[in-house]
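Each remark here refers to the structure printed beneath this line.
The other protein chains are all here in position, but one chain of the complex has been omitted.
The block that comes next holds chain A.
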């Protein structure tokens, strides 16, 4: 339905996009006892680190190979080796997740080759897994880096299973996209467990970056999915993927282990969640628990109460493709119109979005298109634009650095959708202007007999 266009500007103004390597690093942060490592200059790491610290308000494990100018030109074998040895000695992780950056990709460092050499030279490191993902900064965007990394995890960490393997009837794999928050994951876990099923979540940010006070002390990631759990994902009975970006990972898992998958391109909205609940009921053979039936009913009521405020509203959204798809689909269902849509990277979903045009662009583009809209929806960097446009602003996505609780923003499930209706509906209500005697006065230039003319008599 939508025409997908690319910005023709040379200069990106007020970026919406974030780079691929930090999407990759975030995926690694959903593994237990992991140390994410950037192969690049120290600034590449420091920017990503600061961004996540400000978003999650947590200490973030992220290291760098600290490439200097000279090392960059000569190649980074020594730096990668030294970084791995240092991390192995200091933080003693079970896995080191390595992502490349623009610097090392421009040089063309063969990190796969390096790792082979390092493995040969250091048998003492055999107990540490090394997963490498190529993520140049000058290509693709945040969600691509996340998706590629999860695919690599599946390829390298999941154990193949024999064809006649006995699957665990209770185990269900869950592959969430980069837009799924720790709060969303908690909600999905609750739903899956309500049917007596056990979710195996890859990557699992709900245990690592959900903002909690840990019982124990570790310099690597806290919480997250363990390597043993990942290895055993081939023995689950089914895989649920959330977001189109996860199709390659779900496909790779099916190809490797034969576990079939169901992909939900979104889990915000009534119909989308009906699909999930039906699947879970089918998989478990259990009836839908009363708790969930009540949640559905509450959502339906919220939609009825809320639609008054959503109907006819014009929405401007800036988000990565899967989040854009989720939000625009849901707004459409609530009777609002997506008047401006800007995104960061390619996706098969873009042309199916219910709007005229989807632009791969920046927040300057979004701001220009949002003139006359009733709501701006994007990450925290939209704050300046919303102020200039003087319209309400709903923050969603990474980074969200000027509000508390980014990790717990929950928009999936019946409950998450219900709360989203309340939050955004309340924004509309709060921004409604009190009428004054002048509100409905005719503009003077129309020549109508307005109040002023009458007053003159």
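Methods note: a contact is a pair of C-beta atoms (placed from the backbone, for glycine too) under 8 Å apart; a residue touches a chain by one contact, two chains touch by 3 or more; residues count from 1.
Note that in this section contacts and distances are computed from a predicted model.
One chain of the assembly is not displayed; among "Phosphate transport system permease protein PstA", "RNA polymerase sigma factor", "Nitrate ABC transporter ATP-binding protein" or "Nitrogenase iron-molybdenum cofactor biosynthesis protein NifE", its UniProt protein name is "Nitrogenase iron-molybdenum cofactor biosynthesis protein NifE".
Checked against the full complex, the candidates A:5, A:68 or A:297 give a single residue touching the omitted chain, namely A:68. Listed residues A:18, A:267 or A:334: the one in touch with the omitted chain is A:18.
Take chain A: the residues that touch the chain left off the picture are 9-15, 17-19, 21-22, 37, 40-51, 53-54, 57-60, 63-69, 72-73, 79-80, 82-87, 90, 101-103, 106-107, 136-139, 141, 213-219, 381, 384, 401.
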